[in-house]
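A protein chain is absent from this complex, but the other protein chains hold their places.
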Amino acid sequence: MPGIEEIKNGLKKGFKDAVVSVEEQNPTRMFVDIKSAKVRDVSNAIVAMGGRYLVSVGYDNIARDGTLGMIHTFGFDRDGIYLALRTSVPESKPEMDSITPDIPNAGWSEREYMDLLGMRFSGHPKPKRLVLADDWPEGVHPLRKDIPWNLMPPAAEDVAYQLDECPEGCSIVPLGPYHPTLHEPEHFAIYVDGETVKGCDYRGFMTHRGIEKLCQTQLTYNEVPFVAERICGICGSVHATSYSQAVELAGGIKISRRAEYIRTIMLEIERIHSHLLWLGVAGHLIGFDTVFMQSWRIREPVMWLGERITGNRKTYGMIVIGGVRRDITDEMKDDIRNVIGTIEKELLTVQKAIQGDTAIHRRTRGVGYISTDDTKLWSLVGPVARARNVDIDVRRDYPYAAYDEMKFDVPVFDSNDVWATVLVRLVETFEAIKIIRQCLDKMPNDGPVLTELDAPIPALKHGLAAVEAPRGEVVHYVITGEKNAPERWRVRAPTYPNLQGVPLMLLNNQLADVPIIIGSIDPCFSCTDRMEVVDLRSGAAKIASQVELEELSRNKR
Amino acid sequence: MSDLYGKLILAMAILLCSAVVVPFIAEKRKLAGWLNFIFVAVAGAILLSISYSVIFVKSLPSRLVSVGPLDIYFLLDGFSGFFLGIISLMAIVSAFYSIEYMEHYGDYGLRSYYANYPIFVLGMAGIVTVDDLTTGFSIAWQAMTITSYFLVRFEHRKKEIVKAANKYLVLMELAWLFIVIAALAAGSSMGDSVHSVTRLIGETGGALPYLIYGLVFLGFGFKAAVFPFGQMWLPDAHSIAPSPISALLSGVMIKTGVYGIIRSFFWMVPHSDTFHFSGAFWGALIASFGVVTLFIGTVQSMKQSQSKRLLAYSSIGQVGYIIFGIGAALFMVNAESAALKMLGLIALVGVVYHILNHAVFKGLLFLTSGSVLYSTGTKDLNRLGGLINLMPVTAFVAGIASLSISGVPPFSGFVSKWTLVSTSLLAGSEVLFLVIFGIVALFTSAVTLACYVKFFGMTFTSAGAEWGVGREVREVPAGMLIPKLFLTALCLLQGLIPFFYFQTIIGIFAGSGGSLISAAFRNLNVQGHVFNSAMGVSVGIPGLSAVSSIAVPAVLLAVFAAAFVVVAFLRKSGGSKEREVPTWLCGYQDLHDKNRYRDKSMFAALKNLLYWTGGNVKE
Amino acid sequence: MLANLIKKAFPRSLWVYHCNSGACNGCDIEILNVLTPYYDIERFGMKLVGSPRHADVMLISGAVTRPTLPIVKKAYEAIPAPKLVFGVGSCAVGGGCWFDCYNVTGGADKAVPIDYYIPGCPPRPEAIIYGVALALGLVEKKVAPIELKQMEFPIDMYERNKAWEERNVIYELIKD
Amino acid sequence: MDILTAVINALIFLALAPFFEGVIRRLYARVQSRKGPPLIQPYLDLLKLLGKETLSAGNWAFRIAPMMALASIITVVSIMPLGYRAGYLTQYGDIITVIYLLMLGGVSVLLGALSSKNTYAMLGASREMVTMIMIEPVLAMTLILGALKAKSLAIDASLSSSLNGAYGISMVLMLVVFLMALQAFVARQPFDIAEAEVEIMEGPFIEYSGPGLALFKYYMMIKQMFYAALFAAVFVPLVNTGYYIVDVAVQLVEILAVFVLISLLGSTNPRLRIDQAVKYYAVLIFASLAAVGLTAYGI
Partner (left out) sequence: MWLTSKIKQVFMVAKPGVVTLQYPFEPRPAPENFRGQPYWDHHKCIGCGGCAAHCPARTILVRDLCQELRVMVYDGSRCTYCGRCADVCPEDAITMTASYELATGSKEDVNETMELFMATCQRCGRCYDHEITNAIDRMSRIGFKYDSLEMRAVVPVSSEQFDMKLYEKTEKIKRPEKAGE
């Protein structure tokens, strides 16, 4: 592919001294090692070449070479290439340049590692606590490997999070954690002047459950998908798929085509129910409860369908490394066809009923406006970006599972407001129905749904996989570990970048619009706060019989 | 009865005497205060007795009285007696309030205050009793203006206060010029009585009377703070003066302008064959000015973030009601139809009633905000809040005054507003614009309510004084509570027994000779169409339905009380226990200074809609 | 008489305050789901309210995380008595997958006293309705602890007493 | 006998207001394809709330506000004629009194909100006040229209002016305006801005619990029934047989119809923002001014 060469040459030419090595895992993934001093320049150069910032991954490598690693990842949407920029700093002086001043979206990632790994980023505009609780003591960095997963440090004395300075003459409206707008505990401090929003500070990560340390000695590769599903109760399969793909990429595992089709179907079913859910919640947020009730009524058969296929309404538990757990039989296919047929019909009615409703237009048009340039600068993803005329979609740009064979449109609107996100989601639901139909038609009839893992997954391989969740791009980064478990697993949910763009969207809007604007990104705070960074330190607990049991369990089918 | 004029001069002499004597002992602040109060009280008592005599016993004709080297016409009829009563009442109350309150200004000497206070009162008493527009008027006006100028610039070390006071002085002198010019333009010479001015106007014709009336309206309009003149000086002057003075300025002084307008347009009207006074024109004009004033003034008041500025702007709004009433009355009295004439007279009663009400509750409100200033040291609403538990009596008083000024039944503002609004509405079947004006007045009374919800809410309820005020807040001493409680009682009385005031006011008008309306009051048998009873007032207008409008605060109060008992029983019936809990702000933040609600946010949508009304908001 | 009526009215008009103490969204969505047409919890007079002051029932979903622990307690205090607390979902019942993580305090019973547990991950809307119906006394409780034993082991191979003694010793140890 | 009518009027309002609330909730449910609560649900809610604990903000204004609100609305409904039959108390007030008394109820809500110290309550109070200011002229003009036709400000005359054959274009215009303002009067979507559940958590009532909340809820219910009754009386003068019971029954049926309308409108509209709503109200005010203007020309 010419793209990858171009990038490689560009980096090598511009930063001869800084670039240590360039590794191409496959035509769509490249890993670049650089020296930490030049990280900001190289990042800027990558962005200048058309790279879109995804997420940063920090990891504890002290046991091996006494360093803390940092990986900035970028995506080249036109070429379909993901690039990971790897660097490291010594543990004794864990300081590197912040890339946030140029790439604002990196702000949270870097703050996260200030908390969790004790890294320092010089030049960070807002080096405040992000993830850990207010009363968490200083100097305890739970992602370091010498801290046990169940450490409960005593509360620090007299600490309270210092909210940002309130603009002159404004007062703070505290939104959350328990506010009917937010179904999850997150705190927005909204600075209002009259009823106009003049700024906002976010103190979230209250659903941060710190699963990485849990996984340190507890779980193996194939249990992680189940935990991954519980990152978020709505887009569970997305996380499981993304994780599995990352591990499969890192380990070089090839799964059967049929399994890929089933994964695609599950992902699209999830998209339908998520978008319908969002439509309802959006209606609820603007006080239109009938839309809420009706779209949830339409959604309900999808939940029943999921229950029939997988045995549970939302945490499907379908996807594991190597394929899927349950097959989709022919009766099930008919079942799916029926259900999506009804939904298409009913959704069409809903669409007609609300598309021309001027009352809804009033509440959504021109609300939450941000320009296309800002959207790109802040690396917003998913429907939020597509509603702001940024044409990105992982399914098309970086095809995975069976999407390379699917024909579908990516809706893009340019009114840059909440109404456009409504439209994007409506159209996407229809597209999802289209994709499921294609999948059902094209699905190969034979082939195992779960591929045999005959060889152990090699250690210290890096894998990066992205999946287009209903909310946008989910990125999973996995570093494989030695004992049947990942060493580092980083999840970036779509809400993570989008939430950072919310203050921008809120600016100069009315207070009454705050719920729908926050709602318009379809926030999933639990995704954002997940930190499901599996960090398996080669627990001594893995035993020989495990592999046998694994096999026993597979042979059952 | 002629000795009443002597009494008047005596009272004025006592006031003068006080102005000379008290400053000498001004170092002993309390003593000076007491002395001043005693002087003012004695003078006030004399004035009150005069006003009682002229209201209830008999009005006097105008009379030339020699004051020193000058001969000045004085007039003591029921109408001026009414104003004299208000002035002396408020002067006494303010003087009593000053005793304690002036402790607040520890670093300012009280010499100038006690020198100016009695003369200020004297000036006001003069304005409403002199019967000319030249010599006597000028003396009284200057006495009132210059002393009030010094009172306003009491805190003379602050630049902006001196600046505002200067502006006040210049504008008041301008107003004086207008009036004197008007009098001279009519051809009268210095010292002529109003009666002769009237005669002179009657002999002229063409455009000149329009000029004269226009100048008079302009001059008194300046004083009465009619839009747009009021906005130029009133909010600044009233908000910076010491609170008892603010109470006098807002409660009484601007009423002298109203007095002037009523006197000029109802008394200074010649009835000759050659001259036809176009009452409809002037009525409509004044009513329009009034409606604009009441609307703009009140809306601007809603935007203020300082308690005293809010009250000052609200004074403009309330004066707007009065001016509107005068205009409407003037219009209707000069109309052909008997029903309209009747309505006009009743509106006039409402006007006078509202003057009384406003003097009482606005004085009360200024005293209240003075008390708050005294104990918290601030008049910024954004720094106040939650005083209801710290200053319960003041809070109660402020609540009553706020309800009264908003016109909530059965408080005093309701009856006067009811009279003004209902007359203009009833006139509606014949005169459309009066209905519209009435509706604007109704609308504005809701805005007034908003102002006072804001004033009361942000000062006494809600929370904030604990952060905004850097000291312990305590209830003010009894010396400041007593005047307020006295005014509160008066205020409640005015709301609950409107019939008494109606009767009195009708009596005043009927008894004050020399104008068309006193005849009309007698001829049309107003007394007979206003059904007064212990329960309230109802108005029946010939030509309209039998009983056209009713205000019966007492019955409503009884029904309300009965309902309240039922409701209280309902509340207790579940045996619910009470527990005090912290404010729920979604859990993460506790209530603190940063997230309290600020005045900017209050009614933001409405303020945005009405942004064009302006209003000089000062932090 | 009114007091009697009031007492009777309470279970027929439960207003629910939903309190997410760190859940994954699954239970929250299912809680919303029981409001929707197919399940319609309003049949029992229940509705979701926004302020804890109005609530009778506190519905907790999610493992109680370290930052939310004080807030959940605060919210519980903010509900007027009499009040019921429901724990919905595995996380609220026992802490879920992350019951012992560094940022998680455990199940919701670590924060507030729970009256009814509704396990499930997430519980079906029917399960939530069942829990509600259980609280209202419309249905019977169906679950009970299960204690199973494999067949008695062949004693004759051993000295019976010795084996049993050893077993009891360990039981004792555990009971401490 | 007359005084009995007044009491009966008040009792009808007191007894039926929760029922109509139940009707609304049931109809909302029907529009949302679900079964909905039983019709007596609001009664149960009120009863339950009466028995709950009172959480107080610790000042007397907070305690007294709900009682004032309910008492004021009871006063209003007891002077309000039902079935075109003026009660004993009707003669002691006129339409201006009614307007100001309704304001007293609003003031009580505001007083309660402000004394609860909560930022959200203040937000709600601010919105409530704005709504009140903007919508009150429409109510006033509706009543004034009748008053102008009847040439009297008396309540019964004003209410029954259309009954007495004065149904002109101006009345029709006013009917339209009133319909457009109806949702704002009863604080339902799209104008439940002050009590917006998902935005500001019932706004002014956020800090209220137990009996205080019950009284406020009751107040809101009676208020919305009052507006429905007003609409029925002024604009739908269907029958005046002279038999009190028949008239009242007919009017109750009319009120029921108004409630059906309210629920249909409420359930098919999103909530507006306060700045949008204010502009809308401003249009309504001018439209109703036009209606009043037309009356003056006898149209």
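We call the chains A, B, C and D, going by the order they appear; numbering starts again at 1 in every chain.
To be clear about the criterion, a residue touches a chain if its C-beta (ideal position, glycine included) is under 8 Å from a C-beta of that chain, and two chains touch if they have at least 3 such contacts.
Since the structure is predicted, the reported quantities are computational estimates derived from the model, not experimental observations.
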Query - Neighbouring displayed chains - absent chain, whole complex - result: A, C, D
Report summary line: Where A:9, A:162, A:349 or A:371 are the choices, the one touching the absent chain is A:349
Query raised in the report: Which listed residue, A:207, A:274 or A:290, touches the chain dropped from view?
Result: A:290
**Report entry** For subunit D, the residues touching the chain missing from this view
**Finding:** 30-35, 264, 268-269
Requested in this report: Over the whole complex, note the residues of subunit C touching the chain we left out.
Outcome: 37-40, 43, 90-91, 93-97, 99-100, 106-107, 109, 115-121, 123-124, 126-127, 129-131, 133-134, 138-139, 141-153, 157-158, 163, 166-167, 170-171, 173-176
Query raised in the report: Of the residues in subunit A, which ones touch the absent chain?
Result: 150, 152, 218-220, 222-224, 226-227, 229-230, 290, 294, 297, 304, 307-308, 310-312, 315, 317, 325-326, 346, 349-350, 352-359, 540-541, 543-546, 549-550, 552-553, 556
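FYI, only the chains that are shown with their structure count from here on.
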Query raised in the report: Is the number of contacting C-beta pairs greater for A-B or for B-C?
Result: A-B
Report summary line: Cα centroid separation, subunit B vs subunit C, in Å, comes to 65
**Report entry** Multi-partner residues of subunit A (at least 2 other chains)
**Finding:** 171, 173-174, 177-180, 185, 195, 292-294, 297
**Report entry** Multi-partner residues of subunit D (each touching 2 or more other chains)
**Finding:** 32-34, 50-55, 119-120, 123, 197-198, 201, 206-207, 210, 274-275
Report summary line: In the complex, subunit B touches subunit D at residues 386, 388-389, 403, 406-409, 414, 418, 421-422, 425-426, 428-429, 432, 435-436, 438-439, 442-443, 445-447, 449-450, 453, 456-458, 460-463, 535-536, 544-552, 555-556, 559-560, 563-564, 566-568, 570-581, 583-585, 591, 595-597, 601-606, 608-609
**Report entry** Contacting residues of subunit C [partner subunit A, same complex]
**Finding:** 18-30, 32-33, 35-38, 48, 50, 52, 62-63, 65-68, 71, 75, 96-98, 100-104, 121-122, 124
Report summary line: In the complex, subunit B touches subunit A at residues 585-589, 594-598, 600-601, 604-605, 607-608
